[in-house]
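What you see is the complex with one protein chain gone and the rest in place.
Chains here go by letter, A and B, matching the order in which they are written, and residues are numbered from 1 within each.
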Amino acid sequence: MPKSATDIRHFIIAGVLVAITTVLLDLLLKAILPMPVQGSHQAQVIDQLTSWHLTLIAFLFSLVVVIMLYSLFVFRKKDGDESEGAHFEGNTVLEIAWTVIPLIVVFVFGFFGVRALSDVTRAAPDEITVNVTGFQWSWLFEYPDSGVASNELVLPVDRAARMDMTSRDVIHSFWIPEMRVKQDLVPGMTTTLRFTPSVTGEYTVDCAELCGLSHYSMVAPVRIVEQAEYEQWLAERTAGTAPALAQTGDETDADTDVETDADAQSN
Amino acid sequence: MTLWSLGLVRGVVGQIVGFAAGMALVIASRLLFGFDPVWNQEPALVGGIIIGSIGFLIGVGALTDWFKWMRGIETPLHHGPPHGRPAWTRYFGVDYNHKVIGIQYGVTGIILLGIGGMFAVIFRTELAASGFQFLNPSNYNTYLSMHGWAALAAILLGIGGMANYLVPLMIGAEDMAFPRLNAFAFWINVPGIITLLMSLNYGWDGGWTVYPPLSVLGPVGYQFTFWAVFLIGLSSILGSLNLIVTILRMRPPGMSLFRMPIFVWAVFATSLIQLTATQFIGQAFLMLSFERLLGMGFFDPDKGGAPILFQHLFWFYSHPAVYIFVLPGLGIISEILPVFSRKPLFGYRWIALSSIAIALVGFLVWGHHMFTSGYGEYLRVPFMISTLLVAVPTGVKFFSWLGTMWGGKLSFPTPMLFVLGAISVFLIGGLSGPILATTATDLFLHDTYFVVGHFHATIFGGFVFPFFAAIYFWYPKITGRMYDETLGKIHFWLMTPAFWTMSLGQMSVGVMGMRRRIADYDPALGVEFGHVLVTIAGFTIAFSVLLMIYNLLHSAETGRVAGNNPWRSRSPEWQIPSPAPEHSYASPITVVGEPYDYGIPNSTYVHMAPLAAADD
Partner (left out) sequence: MTTVTAALEGYTQQLRNNRMGLWLFFISEAFLFGGLLVTRFYLWGNTRPELDQTIGLIVTGVLLLSSFSMNMAETAIEHGDRRTFLGGLAVTAVLGLVFLIGVMVFEWGLFPAIYEGHLKPGDNVYGAVVFAMTGMHALHVISGIIFIAIVWNLGRKGGFSPERHWGVESCAIYWHYVDVVWIFFYPALYLIGTVAH
């Protein structure tokens, strides 16, 4: 082992260890953070950016922890040694370096962040508009072009969809994990969310903003289908064979016998 | 000695009497102004809360001296334990010694941390399996919300404890600048905590963020929360005011700003935020309270109000609040690290200024909590960039800590272990931040368990671990005895891996689609295993903290006598006897060197005599 704390061999060994750990940690992080199905074009953009972030996290975590652990082993006090450590109070060049380099990294990631944001929020010319209404504790989806209303969200694959959303009571949040993107529904205003489903399948739209008693069960089914099936579904709905709609959230808490917020308030 | 001679007992009685009087007052004024019906639960309870809190303060005696001043009576400061009563009783009543107040803050903080943790353990157990085991959605939501504010109040108290005990000692001051205000600022927390716990009786379900309209429509328990937070916030404001004056005006000769112990810098930065931003949450919670009481439509769209306005007001405090929580802890890390590295703090000025930088940038980032809220889209990018910028001063701290350890002579007693644990845990919290600050990725992660994991890592790394490190480190100075080293190490080795597991587990289930604050989840998500791990980890942490409390109580009686300076620290508080005497410094001290010049033979930081003697 080199004696001096500023011996170059320390830095070479630590550097190699940091590199190895970064690779291992990157693999580990991506294993313990499994993303749901990549179900939309927006998901591809977001997952790409997430992946870069995770690699950066792996590197920075390794950098700090490996150097820390290296110090703990190499520079630990020997038994009976009461002397002091090497006296250096700081290094201005180093301080400037680890201020400026992170600053550059911040701006690089900021740039990619802005680009990704404009990608995932960009409007497409041929959008399907759905008016989404949230209420305690259910969802209502209305298709203004065809006048169809439903408690189930059905969308064609590979076609941009635009949710124009509002809430009847408290704040809710529209989230289909497979589509990645999320947007709050605020009473008194209309918010917009765009996504383009890319994989057919059955998903759920979950309320992501605490909205009272049955927030946990404010979930509605989502089906992403082929264009033809979507049109057929719309036609069936327009013909009036639709089942009755849930207009209030009362049925969702039938399994619990506690008071709803509204009841408690009127006491 | 009777029970009545304890200020706390008188305070609680005062609060009960005041509560009844407040309710009566509201009923009487409704009668006077012709309101119908005369009995209305909510205004009556609010009246009870307000007058009850004043009743507590009168009962405990926090206002006694000021009332005397108003009548022109001089009140000399009383030093030492009360006459004719056992010394321990001073901890249960108004006492003006900053060390007593520091202990009062700290112990109340630990108790409240335990209560907050207990709520977490209860609903964590419920989450270990899908379906409802022993909670229903209503009490799940209440416990979840209570966990939030109980833990946050505990953190504010813990910070108050460290700051009050350590700052005057570290700058060689006899006491805080305003001892009576100091006692008042502590005691106003107690009726606040009692009020907060009373909310359990009525329930509330908004989480700690209490967004309207939910918090306006929900049960009356919200009122208790609003006013409890208001009282605790008032304590923050007055306490920080006191600390700023103490730090700026009561330093000894020779202690320039850049010769202060680094913890004092951290407290200064924290106090700047507490003094100013806290007003916003007080105001926002008052507005909520009055929206409920008088139908004032601040946040009600039907009356032209805006729910999003609340989020702006709330986060303008609550984001900087996170820096209030972590900056003192980071100061503790910087303070303890050089002692056990036997090396100067690397880049002292950079660390000091990075605290101020974090505090200032912290005022410009609140909008990153609102990326999905529906505010103007043009706000997303500026808030994203400003938030990412916080990484720069935070990075300076991490790298400087590494520079401090590199080439030192490191030893690892319990306080040092907790400091190292804090660095590793805060690193998890810090590094999971930029991905949430980046708007595009946040659209996915917002309001998921990933955020829960990130936040808890930040708070454990920035507050809980350093707080425990501080407790172990200054325990010999407080009690004069050593804690049990073996138990301390067991505490560390149980808590740290458990916390890593918990943190990564929370992030993992969050990415898999687990939303925040849900009482039950779909087993199809596949997150049950993760939740079981997190729950086991939670219990392990709870057990390890109980071990620490046992250690602290037990060692106060049986621990080995510590001596004045068991850590060979240069800081002034270690140059005086342990436990610290009533008057900390026998004579005013003079600063003659740098605080962290370990490794220079015969250099000292302080000269334990006044300036004139130092010149000799």
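Criterion: a contact is a pair of C-beta atoms (placed from the backbone, for glycine too) under 8 Å apart; a residue touches a chain by one contact, two chains touch by 3 or more.
All of these numbers come straight from a predicted model, not from anything done at the bench.
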| item | value |
| --- | --- |
| Contacts of the hidden chain among displayed chains | B |
| Residue touching the undisplayed chain, where the options are B:Val60, B:Ile194 or B:Leu313 | B:Leu313 |
| Touching residue (missing chain; options B:His78, B:Lys303 or B:His583) | B:Lys303 |
| Contact with the hidden chain (one of B:Leu135, B:Ala151, B:Leu275 or B:Val392) | B:Leu275 |
| Residues belonging to chain B that touch the chain removed from view | 70, 72, 177-178, 181, 237, 241-242, 244-245, 248-250, 275-280, 282-284, 287, 290-291, 294-298, 303-306, 309, 312-313, 316 |
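Note that only the chains that are shown with their structure count from here on.
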| item | value |
| --- | --- |
| Centroid distance [mean C-alpha coordinates] between chain B and chain A, Å | 29 |
| Chain A-touching residues of chain B, taken from the complex the two chains share | 41, 136-138, 141, 203, 205-207, 209, 211-214, 217-220, 301-302, 305-308, 341-350, 372-374, 377, 380-381, 384-385, 388-389, 391-392, 395-396, 398-403, 405-412, 420, 423-424, 427-428, 431-432, 434-435, 438-441, 443-444, 446-448, 504, 507-508, 511-513, 515-522, 594, 596-600 |
| Sites on chain A touched by chain B in the complex | 4-6, 32-36, 45-46, 49-50, 53-54, 56-57, 60-61, 64-65, 67-68, 71-72, 75-77, 81, 83-91, 94-95, 98-99, 102-103, 106, 109-110, 113-114, 116-117, 119-121, 169-171, 173, 175, 177, 180-184, 186-189, 191, 204, 206-217, 219, 253, 256-259, 261-262, 264-265, 267 |
